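What follows is a short report on a single structure.
The complex appears here minus one protein chain, its other protein chains still in place.
We call the chains A, B and C, going by the order they appear; numbering starts again at 1 in every chain.
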């Protein structure tokens, strides 16, 4: 099928490549002239696509996606379809869908997992939208997904794709933190000769065998002892949204929240919270305080 | 090679079967006459094995293992080797090794993962002991492990096998809880049509693809909505030991601890902690309290 | 000074009583005829007050408060002042203030702590609004607050009062949970004869002496062993908002979140999260599952 792709960053460009290898015609646009774009403007992209058009967005979540959807609402025609493949918060999908619907333009949200490996392995795709739109997009989805039976789900109506991706990433946070805690134990133990060998051995037969474990072994192959990697990690939004959403659903998420807090803490140099604890210890116990 | 196996429960019997299929001679003993044991007493087991003997224990951790090791210290001969394949706490390994060493009997600890699937897939094996003992046991280990390159590690000296297994299980706790939290979100969301389909789709291409995810899909195939499973889970010891050990190492384990606490909480019917919170709310706010 | 009070529930009625004891003229209105209201309608309340009026709301947060503010925006005159003393989320204050400002009506938010004891001891008051409005309301605030030097703060502009109250309640959650965890330990220990005596002893000299500790001792006096109190506790909103707000500020709140999660968990009968953990244990280990 023919698609337009807006956003030719790491993810977008890889998806274009995989789609083209699968026989689809993709016309790419990006704001940056260095992106290898096929057309130089949104208008030119729309001009180049045959109606009814399908346009896939791989644009940063938030304002960039908001702006793009708003412009497309003005520029596209009745019967066109916009697919948001980025990391948009699921609550924004309703707003985008409604805006486009006012112009009889369709909307789908596709949560996408697989990272830089997706071009080769395929992407896990979580789709929100109507059954009709899902079937319309299916040829492209079939190409983007991995080759096996799994890797693609029509999760529900608009918003369900990004909701599902949000949950996926929340689980990912917990798994990564669990692996990190285990590594810390092995690394600090005098009993264990080589944590790298242990993780490598777990790749088969163990209950925790997983792709993240495979990646950790790769990371340890690249950098034994992880000496060249700083002990702090950013958060990307989804786990935060998941905890926020769960608060309102009344679902306790101790592990997801703890994983998020660990990342946040790792980014804070001199936390006010611990200043208070240190100050109180000083007040009641005369415990020495590290003055800065 | 020839081995004695003490403990013919679910794990022990499966390991005997896999060892025999691999061409080894295994003589099994269990306290229970219904176990399918080959001999009727520890003495008969020792009698039946050619010296120098190798005896593998798959006995419940704690007193049963302690008692067995103590009896073996009395009954075995110089040069024999005892292998503890159960879930013993790593700090007990030193004690067992020392006791056996007084009689010139060797000791190894082998952490074993893979559950009921191990007979077919092989077991992930984490070994603690000397290099010499490791090599002596290697033929059996090679048979028990999965067929690929991974699944076996000589983690370090005595204790390292069970330490490593303890850490493995701690990671397992975190991963399981992460999956559980994600499932809760999907199950309670009005957006998502079918959590089962979502988990199934994640088996390929996604960052969280893992054996535990595969098993969850199996569980959902068996029991859609997990309606026949009660929402509480026991803890088996290892995560508790891992948190305990980390306390003394000064390593914070927020996710492992939270996973353990979630299981403990699920087992407590009417927690005193929450009685206090409810009582305080009643005291200062006059909030209604559910009287029992 | 003269005030109107809307909402004559437990909190509102007590505040009216304290204000009247302090020499203020208060005209009370409530939707319920059984409330002991002085007037039978909002219109009658406004009629009865001399302009420029001050009207204090003690109405449930959310829709009831929203509705009341919207009606007051229609009914009040330029120069009148609305004070929200309820538990409104601070982000709603901006909206209410803006709506009223369109009619030249002032707005203040006053977070109020002290519970059912406030009538006797005074209320801790956290005020958001302009300096001018604060001074206008000061006579009433001086009466409502406790008699000492503390208990009243002009925390900042509109919203600061409820923000501060939200944080107060978040701290309260953590303190209550900490006391609960300590009580659980004492109650379950074979070493400790009587947890009640221990808590009573901590009321003087100890580092943790506090009003909440005093209240816990009262609760134990009323109900030794807290036998008549069920081990579950509701959450009232503020801690949830605090965690939500912190997520966006990038501030990790492990203790506040854990306290909130403990309450949420205590309300869930058969948690899906633990069903997954139990199902997975069953899948890989053949562990018995409690079928319902």
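Convention: a residue touches a chain if its C-beta (ideal position, glycine included) is under 8 Å from a C-beta of that chain, and two chains touch if they have at least 3 such contacts.
Only a predicted model underlies this, so the values are computations on that prediction, with no experimental measurement involved.
> Considering the complete complex, which visible chains touch the unshown chain?
The undisplayed chain, in the complete complex, is in contact with A, B, C.
> Can you say which of C:38, C:66 or C:181 touches the chain missing from this structure?
Among C:38, C:66 or C:181, only C:181 touches the chain that is not shown.
> Looking at the whole complex, which of C:160, C:220, C:233 or C:276 touches the chain that is not displayed?
Here the residue in touch with the unshown chain is C:160.
> Which one touches the absent chain: A:17, A:101 or A:279?
Counting the whole complex, the residue in contact with the absent chain is A:279.
> Touching the left-out chain: which of C:4, C:28, C:86 or C:122?
C:122
> At which residues does chain A meet the chain that is not included here?
10, 114-117, 176-177, 179-181, 183-184, 187-188, 212, 215-216, 218-219, 223, 226-234, 254, 262-263, 265-266, 268-287, 289-292
> Touching the missing chain, which residues of chain C?
Contacting residues on chain C, toward the hidden partner: 90, 113-115, 118, 121-126, 128, 145-146, 148-157, 159-160, 163-164, 167-175, 177-179, 181-182, 184-186, 188-189, 191-193, 197-198, 200-213, 242, 245-246, 249, 251, 253-256, 258-259, 261-262.
> What chain B residues would touch the chain not displayed?
207, 240, 243-244, 247-248, 250-254, 257-258, 260-262, 264-265, 267-268, 273, 284
In this text, only the chains that are shown with their structure count from here on.
> Taking the touch definition from the header, please name the shape of the chain graph: line, ring, star, complete or other.
Chain contacts: complete, every pair touches.
> By mean C-alpha coordinates, which chain is most distant from chain C?
B
> For copies chain A and chain B, work out whether under half or over half of the interface numbers are shared, and give different or same accordingly.
Same-residue interface.
> Provide the C-alpha centroid distance between chain A and chain C, rounded to the nearest whole angstrom.
38
> Can you pull out the residues of chain B that are in contact with at least two other chains?
Only 114-115, 177, 179, 181, 184, 188, 212, 254, 262 qualify.
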